[in-house]
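Here it is, the structure in full.
This part shows chain A:
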Amino acid sequence: MYFESLAAVWHMDGHGFYVWLAYTLTVLPLVIMVWLPLKRMRQHWRWLQAEQRRVAAGTETPAMGSDV
Partner candidate 1 sequence: MWTFIHKLGSPPWFFRFSGTLVRWLLPITVILLLVGSIWGLLVAPPDFRQGNSYRIIYIHVPAAVVALAGYYVMAFAGAVSLIWRIKMADVTMRAAAPVGAVLTAIALVTGAIWGKPTWGTWWVWDARITSMLILLFLYLGVVALFEAYENKTAAARACAVLSLVGMVNIPIIYKSVDWWYSLHQPASIKFTGESAIDSSMLYPLLLMIVAFYCLFVVTLLLNMRAELVWSYRESGWLRQLVGDS
Partner candidate 2 sequence: MSSDRPLLSLRTVFLRQFLRHGRSIMTSPADVANPLLFFFMVITLFPLGLGPDPARLATLAPGILWVVALLASLMVSAKLFASDFEDGSLEQLALAPYPLAVTALAEVSAHWLATGFLLALVSPLFGLMLGLPEGGLLTLLVSLLLGTICLTIIGALGSALTVNIRRGGLLLSLLIIPLNVPVLIFGTTAVREAVLGGNPESWLALLGGLALGSLVVVPLAIGAALRVSLDS
């Protein structure tokens, strides 16, 4: 451990602003980059599940399926 106290970690001998700004601006886009495809996947998945329920209930005819 290099730093003595939490305040020293925050301050970093005057460079704290730059270091923490850089890390914040890295973490935010990275989190969004991981979260966006997960969200998209979940949306598609729910939509497909709902469609299958509708088909099972007989309220909708199934779309033409092609096996790949």
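Basically, a residue touches a chain if its C-beta (ideal position, glycine included) is under 8 Å from a C-beta of that chain, and two chains touch if they have at least 3 such contacts; residues count from 1.
Basis for inclusion: all candidates are chains of the complex that A comes from, given by their letters.
For clarity, every value in this text was computed on a predicted model and none was experimentally measured.
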item	value
For chain A, as assembled in this complex, the candidate in touch from 1 or 2	1
Partner candidate 1, residues of chain A touching it in the complex	1-3, 9, 12-16, 18-19, 21-23, 25-26, 29-30, 33-34, 37-38, 40-41, 44-45, 48-49, 52, 63-68
